[in-house]
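One structure is given below, represented as structure tokens, and several questions about it will come after.
Note that this complex is displayed minus one protein chain, with the remaining chains in position.
Order as written gives the chain letters A and B; numbering starts at 1 within each chain.
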Amino acid sequence: MPTSQILFAGLINGLMAGGIYVLVAVGLTLIYGVLHIINFAHGSLLMLAMYAVFLLWRKPLGLDPYAALPIVTAGAFALGYMLYRALIGHFSHGKDENILLITLGLSIVIDNAALFLFTGDTQTIDVAYAGRMISLGPALVALPKLVSFAAALVICLLLGLLMTRTDIGKAIRAVARERQGARLVGIDVERVMATSFGIGIACLGAAACLLMPTYYVSPSSGHAFVLIAFTIVALGGMGSFKGALLGGLLIGIVESIGGLWLGEQLGQIGIPLVFILILLLRPTGLFGAAR
Amino acid sequence: MTWTRTILTGCGVLALVAYPWVFGSNYASNVGFLVLFTAYLGQTWNIAGGFAGQTSFGHVVFFGTGAYVSTILQATYGVNPWLAWPFAALAGAFVGWLIGVLAYRAGLKGSYFALITLAVAEVGRIAANSVPITKGGLGILLRADPRPANFQFTDPVWFYYLALALCLFSMLIAWRLKRTRFGARLAAIRENEDAAQALGIDSFREKVKCLTLSGALCGAGGTVYVQKYLYIDPSIAFGIDKSVEMLLVTMIGGAGTVAGPLIGSGVLQLVGEVTRDLGSMLPGVGNAQPLSIIVYGAVLIAIVAWLPDGLIGLFSKGGGKARHA
Partner (left out) sequence: MTQWKVRRQAVTRRGFIAGSAAAGVLGFPAVLRAQARTVRVGLIHPVTGFVAYSGQQSRIGAAMAIADANKAGGIKGMGGATLEAVLGDSQSKVEVGVSEVERMNEAGVAAYIGCFQSPVGIAASQAAAKYNTPFIIDVGASDLIVNRGLKNVFRLKPGFGKCVDDAVVALGEINRAAGSPAKSAVLVHESGEFGTGTAKLLAGKLPSIGIEAKELIPHDNPTRNMDNVALRIRGIQPDILIMSNYVNEYTLLARTLHQQRVNLVGMFSVLGGGFNYRLARDLPDVAENMMDYNHWFNPKSSKAQDLKRRVEATGALFTFEVYLTYNSVMLLVDALERAQSADKDKLIEALTASTWSTDIVPYGPTRFVNGQNEGGRAVGLQVQKADIVVVHPAEYASAAAVFPKPRYN
């Protein structure tokens, strides 16, 4: 059993990792909450956003990944909105299982387009502050991880405000709850759904900017986050922001402590096990409404 | 069943039996094997996902469990693979029963059920990677000893006929499901579980039975895979790829239909082979191959876009549809 110092450091590491998971999962949960589908293209779109960050950082533009955040996020929103309008909403014929298949097809296309355009090579970006360490008690945390953790919290807060304080937020919630009813009161349901999809993908844009200073990108790098994001979304309760936030942090900690305790390989088993246990005990997730 | 359908079915079966004779090549037999074997696995998914509405993202857990059980029995304990085969089915059935009892007792439905199967498959993969009995990440290699008594064949045509038999067998089960009370109860649960229960259907029992059946069939498939390729490792046995493949061929072909998985598997396999082949002929080194998979993905989207009920919609207007009548 590891010492308390190492345990504390592991806890901090888990929280930091959880921050990124939250960002990936929050987009997924929004899309689930409104469209009622699991977006299989989520990992591929994250990878695409990471390439965008990489290309902006590379010469000749030389844009810092944090400075690129507004651009990539806005671009990701536009891409998500258009994908929904041109493809997903259009071709799904209103059937959930068809949306699932289209997002599956989309992920195949995106992954291989990236492979074609960027080759299968692993790319990293090297920024001066990546090596800056901040000490939190016995734990040493890389500055970019602290930044991404804080940013994840801020983005969740902003999303929460967007959903409760704005008209579009209210419309999204109305569509999520009762699609037909929303249509009847004059809400443009298709537009709201496209907007939700756009916001979900925009979260990925932000996640990509926050990840790249310490991570890498290759055509398959997004998939590392998909399974875990699914887990968090169901764990927190599908469609629940609060659930995604707490679920993400919880999974980050479970992964970290599990890794310290059981080893990095077997420790991974903690994630699906906790997930299974929680769902068996609370079938709608931590914060999910009964469906 | 009308006369025309009987005749059509008969012709279809005859064509499948004659296929290796017509295309006298091992390559064609091998492609045929992949079509039928994937269709078989798809049908096992269909029994739960299509007929009972129990969509799963982790069906590979049955496949992987079956594959490991028969392989370990064979490689470690020297059991003849034919004898080990039923144990693979039993193991698959047990895992199906266990998931069913736990998940349905907790009342998991829809996406929650789908995701919990995915999580169980992940547990399987990580466990297989970590415990000594599976040799962890090293994987298990079966000794090549091609004798029919040893469940190994040199000529791919035998695996083709084995897959054909399995595929037809699973289709027969699916066909029976559409005609028995058990199948009717599953259909009722799929359409509206609350209403089904109000009619006195014990939905928990029926769903567990259905998942156990599906798991048994899928587990038996695992053995066939290892006997053909003679190697298994945790990511082959429990990777998400196979789960998606099973779901994909079934949904593209037409979920909840008898012929859906076979049609879906045939078309997707053909598209996959053709695009891969074309990709390898394009000039330029290395880079052309992703393009072929892009085309594959685009074809997939196009099928969904134009045939919302799956490929089966091409063959029967309304007749084959179980799901969205």
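For the reader, a short list of remarks on this structure follows.
The definition used in the following text is that contacts are C-beta pairs under 8 Å (C-beta built on N, C-alpha and C of every residue); 3 or more make two chains touch, one makes a residue touch a chain.
Keep in mind the model is a prediction, meaning the values are calculated, not measured.
Across the entire complex, contacts from the unshown chain go to A, B. The hidden chain makes contact, of the residues B:106, B:244, B:274 or B:305, with B:274. Residue-wise, the contact with the chain that is not shown comes from B:34, picked out of B:34, B:186, B:220 or B:240.
One chain of the complex is left out; on subunit B, the residues touching it are 20-28, 30-31, 34, 126, 129-130, 136-139, 141, 143-144, 146, 154-157, 229-231, 233, 235-236, 241, 270, 273-274, 276-281, 285-287, 289-290, 292-293.
Residues touching the missing chain, restricted to subunit A, are 2-3, 6, 9-10, 13, 16-17, 20, 112, 115, 119-124, 126, 130-131, 133, 140, 142, 145, 214-216, 218-221, 223-225, 228, 255-256, 259-260, 263-265, 268 (touch as defined at the top).
To be clear about the criterion, only the chains that are shown with their structure count from here on.
Computed centre separation for the pair subunit A/subunit B is 30 angstrom, with centres defined by C-alpha atoms. Contact residues of subunit B toward subunit A in the complex are 55, 57, 102-103, 105-112, 114-116, 118-120, 122-123, 126-127, 129-130, 240, 244, 248, 251-252, 255, 287, 290-291, 293-294, 296-298, 300-301, 304-305, 308, 324.
The touching residues of subunit A, when paired with subunit B in their complex, are 32, 36, 38, 87, 90-93, 95, 97-98, 100-102, 104-109, 111-113, 115-116, 119, 227, 230-231, 234, 238, 265-266, 268-269, 271-273, 275-276, 279-281, 283-285, 291.
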